[in-house]
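Of the protein chains in this complex, all but one are displayed in their positions.
Chain naming follows the written order as A, B and C, and within any one chain the residues start at number 1.
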Amino acid sequence: MQHRYDVLVIGAGGAGLMAALYAAKGNVSVACISKLYPTRSHTGAAQGGIGAALGNVAEDHWEWHMFDTVKGGDYLTDQDAAEVFSKDIIDAVYELEHMGLPFSRTPEGKIAQRKFGGHTREFGKAAVERSCYAKDRTGHMILQTLYQQNVKEGTKFFNEFHVTDLLIEDGRCRGVVAYELATGEIHTFHAKAVILAAGGYGRIFKITSNALTLTGDLMSIYYRKGLPLEDMEFYQFHPTGLAKLGILVTEGIRGEGGILRNDSGERFMERYAPTIKDLAPRDIVSRSIISEIREGRGVGRDKDAVNIDLTHLPREVIEGKLAEITDLARTYLGMDPVKDLVPVQPTAHYAMGGIPTDLNGLCLSDGNGGSIEGLYAAGEQACVSLHGANRLGTNSLGDLVVFGRRAGIYAAQYARQVEFPDLPDDPQRDTKDMFDGLRSGSGKENPALIRKEMQESMMNNVGIFRNGPDMEKQVEILKELKSRYQDVNVGDPSLRYNSELIEVMELGFMLDCAEAMTASALNRTESRGAHDRADYHTRDDVNWLKHTMAYKDLDRPGNVLIGYKDVALKGFTRAFEPKARVY
Amino acid sequence: MIRARTFIDAKQQSHSNAELNWWIFMRISGLILVFLVLGHIYMTFIQVSESDATFTAVVGKLANPAWKFYDWLILALALMHGTNGARYSIEDYIRTRPNRAWVKGVFYTVVALVFAFGTIGLFSI
Amino acid sequence: MTQTQHETSTAPAAAQQALPMLHIKVKILRFDPEKDRKAHWETYAIDAQAGDRVLDVINEVKWYHDHSLTFRRSCMHGICGSDAMLINGRNRLACKTLVRDVAKDGGTITVEPIRGLKVEKDLLVDMEPFFDSYKAIMPYFINESPAPAAERIQSEEEAERMAQSSNCILCACCTTSCPIFWVNGSYLGPASIVQAHRFIFDSRDEATQQRLNIMNQNTGVWRCRTAYNCTEACPRDIPITQLIEEVKRAVMYQQA
């Protein structure tokens, strides 16, 4: 079947819904394709809040927010993006409020704000209340509100449609191909402009806070076309996920006074960050926890976790301000934070890298300013490089609304000016080839085992601590897994709701993302932000103050070509010199 | 508001308080019925056995107009209350419109007949 | 079962001993529209830990026993609302239900699709009617007066009025446990009323009257017979019946 819309949005998380909403305001026809019902998107899992310098609780300025973002990103952040972001986010948060988002309130009735890791006043002097929140379910409220507004605007949704291919020819995007889960039918969507907002890919790791559906589909599709993925080596591990499960325990738990302890009950963060202890930035705390575990001081059955201790806090704080996590600990671990220590371990959380875009969301085809006409991207899956080498808490939800909105506006503007491009001759060919391949494999291999091995080996070899030999090993492991992947077979022949076909396809996408990540990480011989190498343990601004662009080597399968892109070291009005990152 | 596409949609959307009023009626009549019905049961059945309710006993009691009115109120309220209650059930369980229409039709007729019958009976003594 | 052994064999031997495994059976109501005319039960023997989620068990079945098993899932921790199922006769989220709460060693867990919506395949049902009634209640904020430069002011108490209803994740556990909804799909259902509540009691919303009119229709709140099944099913602990009663009262006092 064939459909035609001026603007197509892929993904219905925070970024996709924001883009669809603002594209629709631009007087063009808009459709949104999502593999999940919109309200099932993982944006709903975000707890902490969305950072904006409203100054409702304490004095705050966008410059301070910009500085924190750049410093948090270990100076790999593009400063023009950071400036646009810190200014735009203020209006964007007010707009969300005008859409009805039920924010928590201050006693004066304004949007309530609280402190969050890395957000400071006067360029690092002290913590500042910047995170606007709706209880501990800010992401849920953003997702619901944006979906509601799209229902109001009458946006056309194609739910449970999996995008399988992008139609790009001669540097111009012409639409997408999607597989309808309900019928097994393949649809061609013809469009003037396409906005990609399909979220992250945390499922390449064993322990992750990400949903089972976050498999990096669109990144991989982009990459398979020989187009670059930017800064894939930067992947954030959140220090506190529930042991084994990876379910996120918000940073707020330490903000309220929670203490990390090892097997002997020692407050080990005193050794790693003597001044701010448990409230050090995410990358530092994650590394400290892993060090403890590696040195045999972990807790639990496999000694692969540490405890977070809340027992000294009053019950009201735990059950009131930390209600959500108290519920999670009780539900999943059968533990009551009021009297029990809760075992936590770092969990794969957020992709700083992804599809490279400019400030308007336009996708870049190389590191020298080349772009794909009519193709935009936003959200976790895109990389405007706002987060650089390490994202600050609350800046992702901000990223979604600011750059989702920009992508929507600019895509609509573009679509109004141009005619429909011609579709390629047989637009569904590649998709059909892919499915035929998956259905005709020998069936020797169980995809679940390949996925499990990928997740475990990525966790061990390209996880929090990295070094050359491990990653070289991982390159080989991935090559082997990819060749075994050729031998999987989709046994379920049915057309309708063939979830097996989908899972196998998603595994293929994940293997690509893992490949790009491993190659980029192996290539970067320094430590910066979330990327920490035992064999190159310092930051190297002379050689590495640049973005990685990873290209799939289309001629030699399994190989990755690396290019680079400059970092924007200046904003439009402000610029911050790279300095050592101490808190 | 979701745009009405059919007459049925439009009728549903046309704003009427019928359901609300019936809902309130169910509560008020229920409240009154508590006293009436429980009183009735107590007097006619626990106090005197059903078999004592001989022809003469009943006629004797009903000679008093107050009892006449009491019984008629039970009859009227209980029937209205019960009929509307049964209507709820009919609307829930019988989903095709034609079926619903005739079931309701038959049911209302029966109730109306019984009501007429009871009323005549009461006042003809 | 061989695959299950494979699963545990990768863990260190010591850990294996330390961990008591429950041997359980999972009985799943299967239906494939392309093959079956009627749904049928199938039973799988699984080794699980007491603390595993039922969703982990179902995934285990899908990944190592029968790849064709179909169901929805995403977040794995009760926030996306994908995996509402009838587990041991009660509507729950498979990812928020632990094995130890529904089965003992040697016991059986039964899993069926939620009721009242058309079963498309195995545990996956057609959600369109559910979202249609969601859309029928105007589930969006309406305030056409010009917005201030900053936020609209709302007191903490006013914001708190929406705390419970805005917690809904649209999982349909409630609506598909409601006896009225089972027999009559035209009832908007508790989930939609919870959503309506969120806007009716939003001090900033201007369309209260219209919303109450929708609730006053014969597909609206008056259909609710206060059965409480919904409240018991809600994985987010929303006191649904209470909210419905609040809406009933709002309609009543508004029209009076």
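As a convention for this text, a residue touches a chain if its C-beta (ideal position, glycine included) is under 8 Å from a C-beta of that chain, and two chains touch if they have at least 3 such contacts.
To be clear about the criterion, contacts and distances are computed from a predicted model.
Peer 1: Not counting the visible chains, the remaining one has a UniProt entry; which protein name from "Hydrogenase maturation protein HypC", "4Fe-4S dicluster protein", "Succinate dehydrogenase / fumarate reductase cytochrome b subunit" or "ABC transporter permease" does it give?
Peer 2: Matching the unshown chain against "Hydrogenase maturation protein HypC", "4Fe-4S dicluster protein", "Succinate dehydrogenase / fumarate reductase cytochrome b subunit" or "ABC transporter permease" yields "Succinate dehydrogenase / fumarate reductase cytochrome b subunit".
Peer 1: For the chain omitted from this view, which of the shown chains does it touch?
Peer 2: B, C
Peer 1: Need a quick check: the contact residues on chain C for the chain that isn't drawn.
Peer 2: For chain C, the residues touching the absent chain are 179, 225-228, 239, 241-242, 245-246, 248-249.
Peer 1: In the full complex, which residues of chain B touch the absent chain?
Peer 2: These residues of chain B touch the chain that is not shown: 27, 30-31, 33-34, 37-38, 41, 45-46, 49-51, 53-55, 58-59, 75, 78-79, 82-83, 85-86, 88-89, 110-111, 114-115, 117-118, 120-122, 124-125.
Operating definition for what follows: only the chains that are shown with their structure count from here on.
Peer 1: Nearest whole angstrom, what separates the Cα centre of chain B from the Cα centre of chain C?
Peer 2: Computed from C-alpha means, the inter-chain centre distance equals 38 Å.
Peer 1: Report the inter-centroid distance (CA atoms only) between chain A and chain C in whole Å.
Peer 2: Their C-alpha centroids are separated by 26 Å.
Peer 1: So how far apart, in whole Å, are chain A and chain B when each is placed at the average of its C-alpha atoms?
Peer 2: 62
Peer 1: Give the residues of chain C that touch two or more other chains, as numbers and ranges in rising order.
Peer 2: If we look for residues of chain C contacting two or more partner chains, we find 135.
Peer 1: For chain B, jot down the residues that touch at least 2 other chains.
Peer 2: none
Peer 1: Tell me, which parts of chain C touch chain A in their complex?
Peer 2: Those residues of chain C that touch chain A are 3, 6, 10-12, 15, 18-19, 32-35, 51, 53, 62-64, 67-82, 96, 98, 100, 120-121, 124, 127, 131, 135, 139-143, 147, 149-156, 158-159, 162-163, 166-167, 169-170, 198-199, 202, 204-205.
Peer 1: Where on chain A does chain C make contact in their complex?
Peer 2: The contact residues of chain A facing chain C are 36-37, 39-42, 44-45, 54, 94, 97-100, 102-111, 134-135, 137, 140-141, 144-145, 148-149, 151-152, 182, 211-213, 245, 247, 301-302, 328, 331-334, 446, 448-449, 456, 490-492, 494-500.
Peer 1: Please name which positions on chain C make contact with chain B in the complex.
Peer 2: It is residues 135-136, 138, 180, 183-184, 186-187, 210, 213-214, 216-220, 222-223, 225, 248, 251-252, 255 of chain C that touch chain B.
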